[in-house]
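What follows is a structure written as structure tokens; I'll ask about it next.
Heads up, one of the protein chains got dropped from this complex, but the rest are sitting where they should.
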Amino acid sequence: MNPVNYLYLAALLFTIGATGVLIRRNAIVVFMCIELMLNACNLAFVAFSRMHGNLDGQIIAFFTMVVAAAEVVVGLAIIVSLFRSRHSASVDDASLMKL
Amino acid sequence: MSFPLLTATAALPAIGAIATAAVPAARRNAAKALALFFSLATLVLAIVILVRFDPDGDRYQLTESRSWIAEFGVRYELGVDGIAVALIALTALLIPFIILAGWHDADPLETGNKRWRPTQGFFALILAVEAMVIISFEATDVFLFYIFFEAMLIPMYFLIGGFGDRAHEHGEETAATQRSYAAVKFLLYNLAGGLIMLAAVIGLYVVAGNFSLTEIAEARANGSLDMATNTERWLFLGFFFAFAVKAPLWPLHTWLPNAMGESTTPVAVLITAVVDKVGTFAMLRFCLQLFPEASKWATPAILVLAVISIIYGALLAVGQRDIKRLVAYASISHFGFIIMGIFAMTSQGQSGATLYMVNHGISTAALMLVAGFLISRRGSRLIADYGGVQKVAPVLAGTFLIGGLATLSLPGLAPFVSEFLVLAGTFSRYPVIGIIATFGIVLAALYTLVLYQRTMTGPVKPEVAAMPDLRARELLVVAPLIVVLIFLGVYPKPVTDIVDPAVKQTLSDVHKKDPQPEVEAAK
Amino acid sequence: MENLIALLIAAPLLGAAVLLVGGRRLDAVGHWLGTLLAATSFVIGLVLFADLLGKDAEDRTLTQHLFSWIPVEGFQADVAFQLDQLSMTFVLLITGVGSLIHLYSIGYMEHDERRRRFFGYLNLFLAAMLLLVLADNYLLLYVGWEGVGLASYLLIGFWQHKPSAATAAKKAFLVNRVGDMGLSIAIMLMFTTFGTFAFGPLLGTHEEPGLAGGASEATLNGIALMLLLAACGKSAQVPLQSWLGDAMEGPTPVSALIHAATMVTAGVYLIVRSAAIFNLAPDAQLVVTIVGAVTLLFGAIVGCAKDDIKKALAGSTMSQIGYMVLAAGLGPIGYVFAIMHLVTHGFFKAGLFLGAGSVMHGMNDEVDMRKYGGLRKYMPVTFITFGLGYLAIIGFPGLSGFFSKDKIIEAAFAKGGTEGWILGGCALLGAAITAYYMTRVMLMTFFGEERWKNQPTRSPQAPSAEPAAAYGGDAAAGHGAAATAEPHPHESPKSMTIPMIVLAFGSVFAGGFFSIGDRFLHWLEPVTGHSHGDSPVSALTVTLATMVVLVIGVAVAYAQYGRRPVPVVAPRGSLLTRAARRDLLQDDFNHVVLVRGGEHLTRSLVYVDHTLVDGVVNGTAASVGGLSGRMRKLQNGYARSYAVSMFGGVAILIAATLLMRAV
Partner (left out) sequence: MSTAVVHSLWTTAADPISKIGAPKIEYAQLAPTLIVVGAAVVGILVEAFVPRRSRYYAQLFLSVVALVAAFAAVVALAADGYGTTKAHIAAMGAIAVDGPALFLQGTILLSALVGLFTFAERRLDPEAHGSRVDSFAAQAASVPGSDSEKAAVKAGFTTTEVFPLLLFAVAGMLVFPAANDLLTLFIALEVFSLPLYLLCALARRKRLLSQEAAVKYFLLGSFASAFTLFGIALLYGYAGSVSYATIAQVVDGTVTNVSPALADTMGNDVLLLIGAAMIVMGLLFKVGAVPFHMWTPDVYQGAPTPVTGFMAAATKVAAFGALLRILYVVLPGLRWDWRPVMWGVAVVTMLGGAIVAITQTDIKRLLAYSSIAHAGFILAGVIATTPDGVSSVLFYLAAYSFVTIGAFAVVTLVRDAGGEATHLSKWAGLGRRSPLVAAVFAVFLLAFAGIPLTSGFAGKFAVFKAAAEGGAAPLVVVGVISSAIAAFFYIRVIVLMFFSEPRPEGPTVAVPSPLTMTTIGVGVAVTLVLGVAPQYFLDLASQAGVFVR
């Protein structure tokens, strides 16, 4: 099957993720959407790797996963601390600083 | 390399500034004495320059040249021509009087705070300004000039905003706000001008590849560097804008009345008599030498603006209720004369303009400082608050009158010579402009005499009844200035001899010749 | 011998410097010092005069070059003097009359604590005036020109505590400045046209003409008219005459010296000095004659209506100078007579003013003639000297005025053509009016019943007559106590009467002395040149006509003021009278048009400066601030909206990149 379609899928996923970031309030969900975007990137890498027939893309995908994991650790830590002090995970509540 | 006289002359006040600033809070008078000493020492060096300078020698003398920022093609190049020498002398001459006149203007109101040392700061800043002004008169490297042309703003800014005039009808609170408004206005106007100029400076570098005034002027002269007409014009405008703000030329003048009105009189004198001269000086040295063609191209417009300044400034001076603002507008009118003289492009006009810078410096200093003494006595700047001073303080009134007569350029006093030269020089090429400008002398008489009449004559106002006459220190400030005014009015030859060759050079830079009289003398 | 010229000026200048800088310690001797130096100058003048007489008429010109004043590329102004017959005449007049008036002032200013300064100013005036007449180039003349202006400013406003005096002084200076503008433009014109403004090369001498000949007539007309403007300012000629009347606020000696004898005649000097230019500018000359004629009538009419003795005399001064200007305008026919009348006028007008001063001195500084009357028996010397001056000015046969004025009228007719008739007619009419108003002054002051009896002087009706005594500054401070009481007329001290007597001699004999054998004519001719116009009427006829109008004038005045008693409070009078009292309304015109208009202009300009010029800048600043405020709102604190902006940003970025490729 033509790997180009996977690219389309990747783009679609990426867009979905981005949209999610823009519209969802819950910090966790927003964060998951970002993860989705990252995974879209992974898909793209793998697909390209398949097209070009070299392994770089696949290797990068692994790196990306690790990075994603690291982000999860840091991100959750921050979000949870925020949640604990505010009892809400809504990004919109976190708007003390403005203007 | 011989003793770097020019550097020394600029460095001395700078050192003085640091030294003065370092004096501990309690030793206020020591700081004053120190500042006065350094200013006098600078005066001595300036006199040495005056002596060492040979009017018929090279164009730029006592030159120094060191590599500074090769990356930008910037060199530390100093050199003086007659015009610069005259203005350096003026600066060095005035500063001691300014310091002396401001002797008590910066005494701290609350003495509790040990950290707060306004007096030291005041005199240190004055000396800093002197240093920067002097070096910008000496710089023959455009970048070097620009640096100090800009940096000068900062100490001036603190002088204006930090040490306001204590004589304010609306109390200290409004005084503070108006003062900082004036300071900010001053800074933003000049900064804007300077930044526009920065763009032009960069442009000049892109075109010319270096910043050396002499080299570029050389290249312009022998045609090895030709700019596209439009480029030259844009660059010229960039430079001229900055200088016109500084000068100040209508309609960029409105910062001056605020600045002079709100600051202490010595600072007001510093602004109008010394700092603003850098603007007109720079027109003469940089605009004309670097962009001769563009200068000629812009001449008509500039002359019109200058004439507007002359008349407009004088008329507004007539309409003022505030002594210091009145002098400020008078200065605007006078700067109109100077700029007119420069761009008349005749040797009379330009010699006159240079002479005018010197004379205006001295005459305004005399008038303004006396006005300052008057104001400090009564605690008000409003003309209406005075009357009949002549009866209680005749000496004060007398000196004030002489200052005023100098301002209306009475023959026999220095300003007359320069004003007539400027007028004649302008008239010989642009008769109409010249005639319109001549109306300025009537208006000058008007605002000066009205001021004198309202403040000094008439029945004695009760508020001024107990006003003391000039004190020794104050007389020491005014008398020498008046002597100089009379001397230069009767015998200006020393100055003209120094200035004339330089002006000839400048004129040849712009490839202009004086118009010849229609009827030639037989012999 | 030449080197003495500088001393002429130096002496009074030194006096001025010493007296003004010297301070109180000189109060005791100040007036004597001043007088001495003035006299010194006069003596030097006499020496030089003798020297000139020694030479033969052609080379009676001394020059002295002191130093180069303004040496600038293509512009040479020197401090150099030129003493020829014309300047000599003035030097003698100035220093002579000047010294007398110094002497007079010693008595007159006796009670003024600022007498020293007064003499300082007087000396300053002498120096400036001498510089004016001795300068050998127009720029240096300009210095003297404004110098006398300054001196007159200081002296008119000598009693500065009087607002009226201060205002009058300011007005005098300003009006003169307008004239000076003319002079400076004239000089600039000379500079651009000839490259010089020195008398020698410019005007030349009568054997070898100067550069002036080379210029186009238009240029010369321009220069001449500008010079005329200057003359109008200084000599109080229409339309710049308004200051002279107010100038009477000054102490009377000042009025006598500056505003009668010397300074106000500077305009005539300027015109005669520039004869070489005027001769080549007929149009300008015509204007000069017109100005002269108009002024001589104007002054005379004003003189008729004034009740203030000094203002009446001021009007007469204006009118007499009108004669001189008229004569000067006639060209070579008139120059000599202009100067001659100038000199004789110097004598009798100074005498008249001193007389007036003496009267005021005896009358608690009352200046309103309606409160005089029958003073002849109280102050005989004053009466006689004043009377002689009176006869001289109306041109009583045999006295100075007769000769000089008569010559001018002749010359006016000699101009020929209709304008000759018109000018001559004006001159005659002027003579008639002169006779009228001078008789009026004479009668109101010295004859009739004693209107000052049993009623305090200085009634509110005469605000113009506000005497300085009220401020304790004037000579009559001693009378301060009696100020409001009935005056006790008395003769003035010797120091005052002697000068009056001397001047009286001058006013009687000078004219005759000059005219016998045309001495004066021969004396001045080398400088001014002279030509006898072809007069349509014979000299005799003119003289007779003058006599006739003279008699008429006197008769009318006698009918009005000799026969009938003079009302103490001025009657409302005819429209003309009222207008004349207000200087023919031109002061009101000045006030409405210039003063008011000026105030409005400046006020509106101040407004413009604040709102428009400043407003533009502040407006820009404000708008940037507003923009900032609005853009700030975008920073609303919501992370998601930030994300939106990022997303939009990247979208734009991509779109732009692709677009760049597309185009």
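Labels for the chains are A, B and C, by order of writing; each one numbers its residues from 1.
Please note the rule applied: a residue touches a chain if its C-beta (ideal position, glycine included) is under 8 Å from a C-beta of that chain, and two chains touch if they have at least 3 such contacts.
Quick caveat: nothing in here was measured; it's all calculated off a predicted structure.
The undisplayed chain touches these shown chains across the complete complex, A, B, C. Only one residue in the set B:148, B:312, B:343 or B:447 touches the chain that does not appear here, and it is B:148. In the full complex, chain B touches the omitted chain through residues 67-72, 113, 115-117, 146-148, 150-151, 153-154, 157-158, 161-162, 176, 179-180, 183-184, 187-188, 191-192, 195-196, 198-199, 202-203, 205-206.
For chain C, the residues in touch with the chain missing from this view are 621, 624-625, 627-629, 631-632, 634-635, 637, 639, 641-643, 645-646, 648-650, 652-654, 656-658, 660-661. Of the residues in chain A, those that touch the hidden partner chain are 1-3, 7, 10, 14, 17-18, 21, 27, 30-31, 34, 37-38, 40-41, 44-45, 47-48, 50-57, 59-60, 63-64, 67, 70-71, 74-75, 77-79, 81-82, 84-86, 91, 94-98.
Keep this in mind: only the chains that are shown with their structure count from here on.
Identification of common neighbours of chain A and chain C yields an empty set.
Ranked by how close its mean Cα position lies to the mean of all protein Cα atoms, the top chain is B. Contact analysis places B-C first among chain pairs (by count of C-beta pairs in contact). Chain A and chain C have centres, each the mean of its CA atoms, that are 97 Å apart. Inter-chain spacing, taken between the CA centroids of chain A and chain B, is 65 Å. Centre-to-centre spacing of chain B and chain C amounts to 37 Å, using the average Cα coordinate of each chain. Annotation for chain A: no residues touch 2 or more other chains.
Multi-chain contact residues of chain C (touching two or more other chains) are absent. Listing the residues of chain C that touch chain A in their complex gives 632-633, 635-640, 643-644, 647. By the touch criterion given at the top, residues 18, 21-23, 25, 30, 91-92, 94-99 of chain A touch chain C in their complex. Within the complex formed with chain B, the chain C residues making contact are 20, 67-75, 79, 139, 142-143, 145-147, 150, 153, 157, 160-161, 163, 165-167, 169-170, 173-174, 177-178, 180-181, 184-185, 187-189, 191-196, 201, 211, 214-216, 219, 598, 601-603, 605-606, 609, 613-614, 617, 621.
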